[in-house]
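One chain of protein is taken out of this complex; the other chains stay put.
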Amino acid sequence: MAARFRLLERSPQARAYKWIGWGLFILGVVLFAFAYADTAQITLLDNDYAMSLTRVNKSISFMIAILGLQVIVGFTGQLALGQSFFFGTGAYISAYLVANHNWSWFLSILVVVPACFLIGVIFGLPALRISGLYLALVTLGLAAVFPSVVQLEQLQKYTDGAAGKSVSSSLVPPSWLPLDGIASFLQSIPLVGQYFGDGDLSSKEEERLWAFFLFAVLLAICMWLIANLIKSRPGRSMRAIRDNETSAAVSGIYLAKDKTLSFGIASALGGVGGIVYVAEIGIASPGDFTQLLAINFIVGLVVGGVGTLSGAIVGGFVIAFIPDWASSTVNVPGVPERWLQGPTGTLFLGILLILLTFVLPGGIVAGVRKVKARIIQIVPQPPPGATIPPAATDGSVVASVAADADESPDTSDGVSDVTGEASGEDLRSSATSDGRSTS
Amino acid sequence: MELFVARLFDGLSNGATYALIAMALVIIYKATTLINFAQGEMAMFGAFIVLVLATERGLPIWIALIVGMLISALIGAVIERTLIRPFDPADHLPLVIITLGLFLGFNAVAGIIWRFDPRAFPRMFPDGNVLSFGVATLSWYTVCVVITVIVVAGGVNLFLNTTKIGLAFRAVSSNLESSQLVGIRIGPTLQFGWALAAAVGTLGACVFVATPLRQLEPSVMVRVLIFAASAAALGGLDSLWGAVVGGLIIGMVQSILVQYTTFIPNEMSLATAVIVLMLVLLFRPSGLFGTKRVERV
Partner (left out) sequence: MSALLEVSQLTGGYGPIQVLHGFDFVVNEGEVVVILGANGAGKTTTLRAISGMIDTDGSVLFAGEQLIGKKPADIVRLGVAHVPQGRGTLPELSVEDNLLVGAYIRKDKEVHADIERWFDVYPVLRDRRTQRAGSLSGGEQQMLAVARALMSRPRLLLLDEPSLGLAPMIVQDLFSRFHRINEETGTTMLVVEQNAQLALSIATRGYVLESGHISIEGAADDLLHDDAIRKAYLGV
């Protein structure tokens, strides 16, 4: 079905569409931040659902971790279930540096990234021999082991053992930023002003706002870096590995280097996510970083959309808020209260995971893209002399051509459509016997 | 020396549970080359069903166990039919995601229904010791669980080798396409595999908690899964006896390492399982008894 609007790539209309789209998005994010600087509450059917910037910041930490998973799972096709290990490592390292040595959070990035990258590479090396489900097992084991590692006696002086490492440094917004001014401006807008709170921002709120903007920018930088990674030579070979490991090996792509690189990058991102987490929460405790978190990350990855960059955002949001909102749901008409207590969030995520695999394997992002493709489409430039190609019946084909174009500010969309569907091919165990492949 | 033997005996009883869960993993892996990440949680769920039957319905423990295993088998069969069969067996990613979803699902449902307070599980085996010298005591429990494991492994093997459905299962494990071409219905055959694995898993969980040393609560099998997976890999992911041997070895190694290496505290025993897993997969991917498989370009 052709889209209602078809814009020619690189035409003024297409550019305008892109810039306006991004502009609106950024504006929306800023407004959102100001609206939720203080905890806001929605009440549905006698259930109170909270939304606050603290939670959002937590979700950003998850988004970064899931972005890492996109690299190793989505783009290189290796099922790694141990992201919580690196998340926790990043959290503990930065907590230690900030609490014990007065480093700034951002300086700790310089230590966490190489450290996690290195650890990732070290574990990535065996992955060269292990493949598919074996890797999943080993990484799950890693995730399961993390709490024990952190509570080892030898590390107690760094990690404070079972009590968890607490750190109280906060991010103070610079004085030149007129947060109060913006807040009162927004409050004065007729009709919508009430949503932006009343009165001045408290210092706690100002810190949270500032933290939010910093984290959001950090996330944006990470996404931009990964978007470029995908288009680069290592990125292309990662995708080749995903699509068919054997062919990739045979066609000369040096598997070892790129697989390891992929694992290293994913781990580094996990670590960065951990930094954001502990910067926001203020404490890193062993029980926060178990294999349950690792599986939650996978849930976020799948729900958002494997192999897409924007999927990391959706996924992080989902796993940060669903468990919370699920436990806030204590009143559902017709359901006895007994059944709404306990780990309902986990149950919901489990069901969601299964449902999505059936209905929307590409995650929420894939669903949104399908809808979007019906409304507006960017059509590639025809080569000189040729005519514009007829409307593609499937928007993704068109967008994928756009992705290969050099200039593509909407990188997340374009690139992801090329890599849109996670291909499970090399998750098949490399041990395939005579009749197993149905070629 | 006594201590060493004591450790060995301890390790055997843990190893028996690892062996049973590993067997369940192997059954499904043989037929589908898929690792059922939810195996542990399904087993835990089955153990709870047995507990309910034994305590609230007052059934004798062994009757409750059999009924519980049958119910688990049913659940396994339903899962295969509804959640696994719709997918192309060659494409692993959706299936792995489904098993992860089941992991969360079973874990959560158990938590919602039965809460998190640990519960005592009825004894399945006689108390007391068979023999003891000094510190080393060989309890009836240990002897019985090892016997149970061997009986189950022997029984499953016998079943697979003598019955028609067992033949179909072995055929599907060996060559899926040829199995289709001789008229074997793949779906129901896999369904049988899932049912069998679920039953064996439940037995494994029950055996694990049927001792005063442990109690049943929803997170009890989460760590066991890693040990069982290491055991299965060590034994060779497609060998039932390999799972038995692997399980017992891992159980004993875990126990001995904890005692004799002071720098590996108790919490790190899980790490040793992971390390074993990695070493096996690095140096001998087909494990001790598995079949070597070759990738065709």
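A and B are the chain letters, set down in written order, and residue numbers restart from 1 in every chain.
The definition used in the following text is that a residue touches a chain if its C-beta (ideal position, glycine included) is under 8 Å from a C-beta of that chain, and two chains touch if they have at least 3 such contacts.
As the structure is a prediction and not an experimental result, all values here were calculated from the model.
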Identified contact with the non-displayed chain, of B:42, B:124, B:171 or B:231: B:171
Of B:8, B:34 or B:184, the residue in touch with the unshown chain: B:184
Touch list for chain B against the chain that is not drawn: 164, 167-168, 170-171, 173-175, 177-186, 291
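Here is the rule we use: only the chains that are shown with their structure count from here on.
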Inter-chain centre distance, chain A versus chain B - centres from mean C-alpha coordinates, in Å: 34
Sites on chain B touched by chain A in the complex: 33-35, 37, 83, 86, 90-94, 96-98, 100-105, 107-109, 111-113, 115, 174-179, 222-223, 226, 229-230, 233, 263, 265, 267-268, 270-271, 273-274, 277-278, 281-282, 285-286, 291, 293-297
Complex contacts: residues of chain A adjacent to chain B: 79, 126, 129-130, 132-134, 136-138, 140-142, 144-145, 147-149, 151-154, 246-247, 250, 291, 295, 298-299, 302, 306, 339, 341-347, 349-354, 357-358, 361, 422-425, 427-438
